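Here the complex is missing one protein chain, while the rest keep their positions.
We just call them A and B in the order they show up, numbering each chain from 1.
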Amino acid sequence: MPTSIPKEELMAPGHTACHGCGATLAMRYVLKAMGQKTVVSVPASCWAVIPGAMPFRTLDVPMVYTPFAATGASISGLREGLDIQGKTDYNVVGFAGDGGTADIGLQGLSGAMERGHNVFYIMYDNEGYMNTGVQRSGSTPYGAKTTTTPVGKERDFKKENKKIVADMMIAQNVPYVATATIAYPEDLIRKIDHAKAVHGPKFIQILAPCPTGWYYPPEKTIEISRLAVQSRMFPLYEFIQGKFYLNKSFKPVDVSEYVKAQDRFKHLNDDEIDNLRKYVDERWNQLLEWEKIYSEQKE
Amino acid sequence: MKSVTEFKTIMTGNDAVAYGAKLARVKFISAYPITPQTTIVEKLASMIANDELDAKYVEVESEHSALAAVFASELTGVRSYTATSSHGLLYMHEMLHWVSGQRLPIVMSVVNRAIGPPWNIWADQSDTINQRDTGWMQVYSESNQEAMDTIIMGYKIAENSEVMLPLMSMEDAFILSHTSEPVTLRDQDLINEYLPDLDLKFRIDIGNPMGYGSYDTPDGTFMELKKDMVDSMKKAVRVIKDETEKFNQMFDTNYGGLVERYRMDDADYALIAMGTVASTARFVVDKLREKGLNIGLIRIRYFRPFPYDDILEDLKNIKAAGVIDRSVSFGYAGATYSEIVSALYGKINIPVSSFIVGIGGRDVRIEDIEKIADTVRNESSGVYWINVKKVI
Partner (left out) sequence: MVLVPVSTVSTRNHPTDSWRIQRPTIQYDKCIRCMICWKYCPDNAIEIENGDESAPNERIAKMEYPVINYSFCKGCGICANECPEKCIDMEFEVIE
């Protein structure tokens, strides 16, 4: 019987990710979509640790570990080095966390996308510096408690909204940009298939819930990923060669359902949840606006 | 005999270095502009644009990215090259370790320039001395010809299966980089004979998927990996000598191995210098010899691996030595001086002094070297800053 996603597994079992790790599923799905002719570059992050210590590897494709800020440049060099040898059919994939993408690696990402290399940059977004013990990143959403935005006597949870790198990539006119999440692997894999048809830089931001850093029980990973879309906390879209498609086919739920499922938001009072609700509405309207602008442009 | 098409021309150090990279058949180049390095990669870009060089040139958005891109392309198995200076080199610091730790035989040109603040674009070796412990071999040239040939020899040495460490090849800012000198362009066929194509044994191969870098634990092989780099740095001493000799024979040159000696055979006193300061020192040696002082010069070519054995041999019969450094090491004496005294310690007991010269491009004059020689002759030991003004 055919399965809804490819059967081929290029990520082995036996890795050392936490129970119920969403970032691991992101890699599993990405490699299913990419296939075996793929080289992956991973900076400092959970994913630099998930494969285990030397001499272990958990991917059945070459995986290059790089310094934290080096993802964008390393995929540039991999692409060009392979092309020089005629290996133009290899997929070159940067696979970096949100810290490695939204913060320390942003310049390298932007540079690599601007230079037009034929590469994929996958940002697995667990909304914080998880490998170093759950610190805030630019991609952490408003309201979240992290170890550097703690809630003690003072309510020092993160007060700033999430920096959305995919939006920045659209602003930079990267030929393929999409958001995805692990509850919808068929959607993610379809997006990668679309991206493969685009020659040039491709950027996909995958929301990857993290039980350890979002403080929820590990069996809820898929549920929370689904709620992120349904609550519109993490809208799914696709921007392909100047056209913008927003995914609206889901059963909407209130933001509070998403928030209440995770202890990183436990401290939020009704007013604060309302702030998130407003933010979500505003962003949704903005995305609807984009859909209009980009479709008009292309008519 | 084969017909050899070498020809002599006049060019700047940076152009010579670019021709060195071309002769070495580099396939991938990535860099970021910084004075006084920029004209190297401009030259290479124009060679590519004019079909003189079959390589890919990518200008990235920072030096960290330049070395990250070169790291990655080299790992796919293509000979890769970059060049930088000063702040660009400091910006690469993390990647320098990453390249050597992954055992990638990349060659990089560095035009030695001062580190700010205040901004200063002139000759000063503090930038590369700062990178002493990054696992890269370091060569300091004295002429444009040497700068060109060192790129070629550099790849041959770095890619040796016993070495597999990256190499930095230095030129002093402006004194070499932007000054024209006669240079012999080597015959490409002969270079091809000397330097075969890169054959990176562990290059990226989807048929043999591996993790490159990964992480390791205290009980794993981390310590052994680092020790192996030190061992390879030691083995490089022999390889450098052999490969330099081979080059000398093929191209009728006479480069020293790790050091170059001038009038040292019967010398009582020795000056030790690195880079273009050695040219001035050589002139002063001749001048003082005429006056009857038995003085000689040791020019350090390789700072890493450091020529400990050569130095011991050369200073065996010397009464006193002066070590000239064009770099600042805050808190102690000159960097080369520190190496020399540690080489001598417990074996040769002579007065050695440290001279700091030419910081931020300050001119190193004949009279400065004469003063240094004078101090050495008095068999004193100490740390001296030469040609500094009294400002406070």
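Throughout what follows, contacts are C-beta pairs under 8 Å (C-beta built on N, C-alpha and C of every residue); 3 or more make two chains touch, one makes a residue touch a chain.
The structure displayed is predicted, hence computed values, not measured ones.
Within the whole complex, the absent chain has one touching residue among A:Thr71, A:Thr101, A:Thr221 or A:Gln262, and that is A:Thr221. Considering A:Gly14, A:Gly86 or A:Gly152, the position touching the chain not shown turns out to be A:Gly14 (whole complex). Only one of B:Met210, B:Met250, B:Val341 or B:Val383 touches the chain withheld from this view, namely B:Met210. Interface residues of chain A with the unshown chain, by the touch rule above, are 1, 3-5, 7, 9, 11-17, 19-22, 24-25, 28, 51-52, 54-58, 60, 182, 185, 217-223. Considering the complete assembly, chain B touches the hidden chain via residues 101-103, 161-164, 202, 210-214, 216, 221, 224-225, 228, 232.
Heads up, the rule we're going with is that only the chains that are shown with their structure count from here on.
In the complex of the two chains, the chain B residues touching chain A come out as 27-28, 30, 56, 58, 60-62, 64-66, 68-78, 80, 94-95, 98, 204-206, 209-217, 220-221. Across the interface of their complex, chain B is touched by residues 36-39, 41, 48-49, 51, 53-57, 59-67, 69-70, 72-78, 80-85, 87, 90, 107-108, 110-111, 114-115 of chain A.
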